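This is the structure, below, for whatever I ask next.
Every protein chain but one is kept in place in this view of the complex.
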Amino acid sequence: MNIFVAFVLAIISSMLMDNVVLSRFYGICPFLGVSRKVNSSLGMGVAVVFVIMLATLICWPFYTYILVPAGIPFMDTVAYILVIASLVQLTGLFIKKYSPSLYKSLGIYLPLITTNCAVLGVAQGNTDQGLSFLDSIANGLGTSIGFLLIIVTFSCIRTRLETANTPKAFKGLPIALITAAIMAIALVGLQGLFSGIKL
Amino acid sequence: MKREKGYTKKNFLKGIINENPLFVSILGTCPALATTKTLEAAIGMGILFTVVLICSSALVSLLRKVISEEIRTPAYIVIIATFVTIVKMFTNAFLPDLYSTLGVFISLIVVNCIVLGRAEAYASKNNVFDSFIDALGMGVGYTLALLSMAFFREFLGTGAFAFGNIFTFIPLVKVQIIPKEYVMSIFQNPAGAFIVFGLILAVLAFIKNRKEEYKAYLARQEKIRKAEEAKKAALATAANKEEGGNK
Partner (left out) sequence: MSKDLTLVIAIVILTALVAIFFISFVAYRKTPMPKGCENLKMDQEKCASCSNESCMFHKKEESEDNK
């Protein structure tokens, strides 16, 4: 089995089987808060993909080639949050200054991403589990695309739920959470999809 | 500054009931779903969270006159990240089982909206003691919320309560209440977390709706009573007038 297939399989498995929101529980806040409209969830999802990829590309080398040789691997959380927050601010600054149209569609979601667990969770998880650089990229890509996929799907369901006849006590968040539970059960069905493939 | 009586008590209790961070404000949902598989993990998460919240609130409140308005948020993020690192190292050293159970979620306290939110909304404007009480109340409220979720998940998912798996310094105790054949293991899965959280929120919304309906009902009754009284009074005055006219 060559590296490329392993890479693709790693992406798919962290995208679907081990989905960020529905089985690893990162980024529930934007998942519940920004999923009212399909457009806003799409914007949020794309912004998250961008920031997660950049953060993965910076954090892993930073940890491996600077923090570990210096003997201060325990500073990882501080370093990651600094990297992520600066990245978000710099990207926002750049977009704000040079591309108003992009700012209009993506810019407003950027400040929300600093406090999105998914970004820090991926960066931290990569180094905590001791993944290689290639695996980290696969994990970052899979996780962020999985987030985009789930948040857009969920917002489509929620727009239908708004008009559905739900019991009064379940209106709003409770029914959304039950829907998320059913989606999680559906994804459990994919578990073991690659178990026959020998890597 | 003038303080009303019982302010401290109110300040403490608001975090537990009226402004419960998890069930009322719906903040900090990620660890609430991820670390409530067992009661022990929930207790551990709650305690670590409370420690970070108290320390960062106290320090932010202490430095509230030093940190200028412009750089507040980044300064708070650095402060919180520092405390999380300290707590993480202590957990790794003294409670390695808890550390491996919670995993990434200890680091994720940094991006928990509650900590930053309390620092910005409360600690940056109030003195150290008030901020401490506020943080303590919020921390206890969050811990209790986590515990109530973990209670249902562990009870329905395994049919037993087990202690001593994570906090290894106490002896292992396991009480099986539901026979193993009848447990619903879905509550141990991620889906169960969403179901339990959704149902708890629904029950709270139901209670709130009931209260509002009851209030509306009382108001309506009062209105009817007043209308009737006014009618009676009007009738009485009319009768009086008639009587007066007859005389």
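For reference, chains read A and B in written order, and residue numbers begin at 1 within each chain.
In the analysis below, contacts are C-beta pairs under 8 Å (C-beta built on N, C-alpha and C of every residue); 3 or more make two chains touch, one makes a residue touch a chain.
This one's a predicted model, so the numbers in the text were calculated from it and none came from an experiment.
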Statement: Among the options A:Met75, A:Leu149 or A:Val188, the absent chain makes contact with A:Met75
- line: Cross-chain touch to the chain not pictured, restricted to A:Gly107, A:Gly125 or A:Pro174, is A:Gly107
Field: Absent chain, residues of chain B that touch it
entry: 24-27, 70-75, 77-78, 113, 116-118, 120-121
Chain not shown, touching residues in chain A: 32-34, 36-37, 40, 62, 66-67, 69-72, 75, 78-79, 82-83, 85-86, 89-90, 92-93, 96-97, 100, 103-104, 107-108, 111-112, 114-115
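Here, only the chains that are shown with their structure count from here on.
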Message: Roughly how far is chain A from chain B, centre to centre by C-alpha average, rounded to an integer in Å?
response: 26
Message: Looking at the complex, which residues from chain B come into contact with chain A?
response: 26-27, 29-31, 33-34, 74, 77-78, 81-82, 84-85, 88-89, 103-104, 107-108, 110-113, 116, 186, 189-195, 197-199, 201-203, 205-206, 209
Field: chain B-facing residues of chain A, complex
entry: 22-29, 32, 74-78, 80-82, 85, 114-117, 120-121, 124-125, 128, 167-178, 180-182, 184-185, 188
